[in-house]
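Shown here is a partial selection of chains from the complex, left in place.
Naming follows writing order (A and B), and every chain is counted from residue 1.
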Amino acid sequence: MRHGESVMNTDLLIQGAELMLLGMGIVFGFLTVLVFTLRGMSLLADRLHQPEQVHPELPPPIDVSDHRQVIAAIAVAVSRYRATHGA
Amino acid sequence: MEQGFEAIWRSMGIANIEIGQIVMVLVGAGLIFLAIRKGFEPLLLLPIGFGCILANVPVAGLAEDGVGQLLLAGDPAHLGALAQVLGVPVGELGDGVKHAHGAASSEAKLLAHNLGYEPGMLYQFYAVAIGSGVAPLLIFMGVGALTDFSALIAKPSTLLLGAAAQFGIFSTLIGALALNVIPGFDFTLAEASAIAIIGGADGPTAIFLASKLAPDLLGAIAVAAYSYMALVPIIQPPIMKLLTTQSERRVEMQQLRPVSKLEKILFPLTVLLLCLLFLPSAAPLIGMLTFGNLLRESGVVDRLSKAAQNEIINAVTIILGLSVGSKLQADKFLSVETLGILALGAAAFCIGTAAGVLMGKLMHRLSGGKVNPLIGAAGVSAVPMAARVVNKVGLEANHHNFLLMHAMGPNVAGVIGSAVAAGVLLAVVGG
C-alpha cells in the first residue's frame, strides 16, 4: 500500500510539474500578447486623438455633492490670496 | 426549575468549550491584535479575526448549516432520520455528513430544514458572500474602480515582471504536492492549487479560487494571504537586496509618458477582449476587475464608480471578512495542514519576489541598464504595499531615486497576472 501511495504521489508531482510549465507558459504567453496589444492600442488611441478634441464636453469629474469641497477650496484660496497680498 | 437550570448549564459555553475552540479564540484575538496594533491589513484581518471568535463560540454553531445544527442539537430521533438519509450508522454520522455530496447532501439539508433546523448566522453570510462567489468578485470590481493603470499603459513591458512573479504560485503548487511525502499531508491537486494561489498576493483572487477548489482550506489560505501581504515590508527587502547589486538598485528610471483619457478607457476593454479570446475561465475575475476600471475611467458614470469604490466594497468587505472567519473553526483549522499552508505561503511570497527581481535583472540587461531591477519585486501584486517597499529600498540606495510610479506598473500587472494564473488553475483543475 505504501508503495502504491508513493507511485500515486509521483504521478501527482508529475501532474504538478506539467501544470507549472503549462501555467507559466500561459501566464507569460497571455501577458506577452497583452504587451503588444497594449502598444497597438496606444497607437490606435493616438490616431483617434484628434476627433476626441472635438468633443470636449465630457462631464467633469466633480459632482454636486462635492460642492463643499469646492467651497473649502475657494475659501482656502481666498485666505491664501489675502495672506500673500496683505489683505 | 431544575430542568431550566440544567438546560441553561448545558447551554453554557464553559460546560461545552473544547480545547480547540479555546485555541481558535486566541488565534482570532491574535489576528485582531495584529490588525489593530500592527496595522496588518486591518480591513480584512479585523473582521476575519472577529468571525473566527464567533465561529468558535461553543454550542451556538454560528458557522454550521442546518445539518450541523441538527448534529449539535443531538435529538436521537432526528439523528436517526439523518443517518437513514445518508445511509450510515448513527455512530458515524460525523464522517457521513462530511463526506456526503450530491443528492445525499441535498436530501440531508432538506431534512434538517423540514425538522426546523436553520443555518447559523455566519454560515448564511458565507453562503451568500463566498459560496456564491459573488463577494470576492464585487471586491475585485472595487479594486478595478480604485486602480489607476496609467503606469502599466505607459510601459506595457512591465507586464512581464507581473508574469514572472507568478512563478511563486506554480512552484508552491509543486511544493504542496511534495509535502505529501510527509505523513499527515495529503493534498489533492485541487487543494495544492488553492494553496499555491497565496503566491498571487491578492486577497480576493485567493478567496475566489479557494472557494471553488478547496472550501475547507479557505480559512487558512485567506489568513495566510492577507498576513503575508501585510508582512511584505519585512519579507521582501532582504530578498531584493540579496539578488541585486548596489549599482543596480541605484538606477534612476526615465519619467513615464502621460497617458491619454482614451487609452485609459480602451485599456479595460482590451484586457477583457484578450481574456475572452484566450482564457475564458478567468472571465469572472478579469471581467469584474475591468468592469470596475471602466466605470472609473469612462467619466460618465461617477455615481456608479463611487458606489463601487465605497459603499459596495465596504459593505462587502465586512461580510466577506466575517465569512472567511467562519471557516476558521477549530476542527478545520487546527491541523498539520494549516502549518503546511502557512509555510508554503511564506515560500510562495519569497519565490515570487525572487522571480520578479530576477526578471527585473534580465530587463535591466536587455534595456541597457534603463530598468531598475527592484521594480520586479512589485510584480507579486500586494497593491500598493509592494510598490511602496520598492520605493523605499530604492531610496535607501540612492536618495534621489523615486521608483513608486515605476513600480506601480508591475504592481498592477501582478493583479492581472495572478487572475490569469487563477484562470489556468480553474480551467485545468476545476474543470
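Descriptive notes on the structure:
Note that a contact is a pair of C-beta atoms (placed from the backbone, for glycine too) under 8 Å apart; a residue touches a chain by one contact, two chains touch by 3 or more.
Predicted, not measured: the structure shown is a model, and the values here were computed from it.
Just one chain of each kind is rendered; the file's full complex, by chain label, has copy numbers A x3, B x3.
The definition used in the following text is that only the chains that are shown with their structure count from here on.
A straight line joining the Cα centres of subunit A and subunit B is 19 Å long.
If you check the complex, the residues on subunit A that touch subunit B are 6, 9, 12-13, 15-17, 19-20, 22-24, 26-39, 41-42, 44-46, 48-49, 52, 58-59, 61, 63.
By the touch rule above, subunit B contacts subunit A in their complex via residues 152-153, 156-157, 159-160, 162-164, 166-167, 169-171, 173-174, 176-178, 180-181, 189, 192-193, 260-263, 266-267, 270-271, 273-274, 278-279, 299-300, 302-303, 413, 416-417, 420-421, 424-425, 428-429.
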